[in-house]
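As you look at this complex, bear in mind that one protein chain is not there, while each of the others sits in place.
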Amino acid sequence: MTRNLTNRVRVWLVAGLFAASVVLSGSFATTAQAQNKDPIKIGFSMALTGALAGGGQQSLLAMQIWAEDINKKGGLIGRPVELVFYDDQTNPKNVPGIYSKLIDIDKVDLIVSGYGTNLIAPAMPIAIEREMVFMGLFGMDNNSKWKYEKYFQILPAGPNPAVGFSQYWFEAVESLKPKTIAVIAADAEFAQNLKKGAVTNAEKMGLEIVYEQNYNPKTADFTPILRAANAKKPDVIYIASYPNGSAGLVRALAEVGTDAKAVGGGMVGLQFSGLMAGLGPMLNGISNYDFFVPEPTMDLYPGAGDLIARYQAKVKADSLKVDALGYYLVPWSYAYVDILGQAVNAVGSLDQDAIAAYIAKTKFTTVVGDVKFGPNGEWDQSRTLVVQYQDIKNNDLSQFAQPGTRKILLPGDIKTGDLQTFGSLRK
Amino acid sequence: MAVFIDLLLNALVIGILLGGFYAALAIGLSITFGLLDVVNIAHPTMLVLGAFIAFLLNSTLGIDPILAGVIATPFFFILGWLIYQVYYNVFEKSGAESLRGLAFFFGLLFIIEVGLVIQFGVDHRLVEAPYIGESWNIIIGEEIDVAIPFRLLVAFVVASIATLAIRAYLTKTFFGRAVRAVAQDMMALRLMGVDPIRVKRIAFAMGVATAGVGGALMIIVLPIEPSLGRLYLGNVFAIVVLGGLGSISGTLLAAVIIGVAESIVATFFGPSWAPAVSFGILLAVLAFRPEGLFGKTAGAH
Partner (left out) sequence: MKYKFEIICLLLIVGLFALTQIVGNQFYFFIGFVILQYMVMAIAWNVLGGYGGYVNFGSAGFLATGAYTAVALINFLDVGLVEQMIAGGIIAGLLGLATGYLTLRLRGVYFAIATLALAIILETIVAHWDYVGGAAGTSILPKRKPELLGELIVDRKEGIFGNYKEFLFFLMGTVAIICVWISRYIENSKLGRGLNAIKDSEEAAECMGVPTMRLKLIATAISGGMMGVAGAPLASYLTFIDPLSAFNLEYAINAIAMPMIGGTVSWAGPVIGALLLGTAQQVSSLWIQSELNLLIVGVVLVVFVIIAPEGIIGWFRKSRKGSAR
């Protein structure tokens, strides 16, 4: 009898736990803010956990600031905007389900992408099938096979992104008259694309590639790699790395040193607050890509400075656990939803065909300057900056919020400094 | 030729130092998994927790990361104590196989990871210490010099001391011998009037406690973020198995072998093959010596 009772209790316990987890998850879901008119819902997946979460959380906050801004101005075509999003855990496998839920259950009106190439890719067929406009956030050449005419992507690397990405870095190092180059790249999607582009650019310049190796993401120490590259005596070293590798190689450069005159190029992560502060003076001399730095010439991007200031204030005020400075992604994630919003307002409806046609033909003015999309929905020109880390004195993060620590070498119209050899900037 | 010798010497030195670092990551598992047969796959994530504690103490109070790791050790000891308490009551008491605990530790892995995300955010973190980014250059001959990065040297020295201390403790003291006996013959211990459960609990807590200093070494050597533990999950288990279950010095030696293999491959053949080579070594060793390099019992475990 008692056995039977405990048995039943157990059954209910399991059932109850399961039900509780379902109910609990339901109660966390967003409820539409009480507003007079039906909101326009913009849906997306975002990496809030996992390897790309640093970028994903930063982007999300920027997009939330945009939603606040647009709602203050009266929303889109007179309706308030609401963001609907889910964590894709940096796992492509979650992405199709998320977009299906956004479209079929949450009934969103517009979709934009999550952060990064392999998290954009799984959403492409859904966008295409539903014939929706799809704004991409930092995807590398996602549309080259699909050729979907309603896809537009905000990474400013030009019509041939892999090549355009490192184009300015190679132009900048040309002044050093290099003859040989070493290429080091991470064994992962984005870095491999950068490497392909860099090799193309190097061949175009007539550089001899004396060392070309990939490293595995599990690599714990990078001194052997740098030593092996140094042994080939390259004039410049191009590095396409992810945050772990970027930090590891910067430390290896401090410990082993190099005679190469320029080092860097495609090091992801050196733009993040945590790594910048952690590496501090070890960054001096490295020349790397960037998208936005606090140099005076960047006022060319209308409203960007103000946006960054508000982002930083918000992070501080709410003590959020996201990138404290936000230069890397904030303007771009703001811009890619902003372009969609501008197009909706200009078209005056949610007609996806009309919105896509408008975006394709229009030159937009945004916080990242003038944006015009070309073939495959990529930028019609490259605006990836090359900066050089200079005059970094210690590990204080606030110095990176001041001009002068990252001098813009190219593009020419916003240039604030000249490339100096790597060795001359080391102590 | 000089270039070759230079590269080879450096690869060897770095490999040995790197091995010391790997040993620091694997030593706790060598106790919990190797001696006690508890498949604690949350161990690498506990190391990341230790690394974040070191980061917290370093960035707010300016405490040296190693010292911070020592400070965190009692905390991990208690954590290990509590985890074993639950684990024993759920699994070992009923005589379930050790592999049953896998799902339990998977769950723990997720919980610790999300806890870290909520508390520290997802950014990469580094620590500051005078020995990071500096190296010791030894000039041996013309065009031959060996650069020893201090952060790896520190990791190597600390890991070696910890490993030797644990080994001495397990072989020289009564309690240590009891721990080694508990893996083999529980009954004999009972007859000697020792409570085997208590012995296992303390030993498990010791294994987890190594995550304090191990985590500190982790953040000295590389930048950390909450999901980093998963990346090194395979490596640490491979090292423990390669060394032979239950052999503490075997773990240290296996770690050095993996470290040297990786750094030689990275120097001369291409760093992207490094994991394939180290796991290939593991497979080859298991094919000829299924009990690992220094294991005693044959195969079955």
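The first chain written gets the first letter, and so on, giving A and B; residue counts start at 1 in each chain.
What we mean here is this: a contact is a pair of C-beta atoms (placed from the backbone, for glycine too) under 8 Å apart; a residue touches a chain by one contact, two chains touch by 3 or more.
Worth saying up front: this structure is predicted, and the values here are computed from it rather than measured.
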**Asked** For the chain omitted from this view, which of the shown chains does it touch?
**Response** A, B
**Among B:V13, B:V48, B:A68 or B:L109, residue touching the chain not depicted** = B:L109
**Message:** With the missing chain put back, one of B:A54, B:V241 or B:I257 would touch it. Which one?
**Reply:** B:V241
**Request:** Determine which one of A:A188, A:A202 or A:V371 touches the chain that has been left out.
**Result:** A:A188
**Request:** Over the whole complex, note the residues of chain B touching the chain we left out.
**Result:** 33, 39, 86, 90-91, 94, 96-104, 106-111, 113-115, 117-118, 230, 233-234, 237-238, 241, 245, 272-273, 275-276, 279-280, 282-283, 286-287, 290-292, 299-301
**Request:** Considering the whole complex rather than only what is displayed, give the residues of chain A touching the chain that is not shown.
**Result:** 3-4, 6-7, 10, 13-14, 17-18, 21-22, 24-26, 28-30, 48-49, 53, 85-87, 89, 91-98, 100-101, 103-105, 117-118, 121-122, 124-125, 129, 142, 145-146, 187-189, 192-193, 196, 214, 216
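Criterion: only the chains that are shown with their structure count from here on.
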**Complete:** The residues of chain A that touch chain B in their complex are 48-51, 53-54, 57, 187, 213-221, 223-225, 227-228, 231, 243-244, 247-248, 251-252, 254-257, 269, 272-275, 277-280, 282, 320-323, 395
**Prompt:** Residues of chain B touching chain A in their complex?
**Reply:** 3, 6-7, 10-11, 14-15, 18, 21-22, 114, 117-128, 132-135, 147, 149, 151-152, 221-223, 225-228, 231-232, 235, 262-263, 266-268, 270-272, 274-275
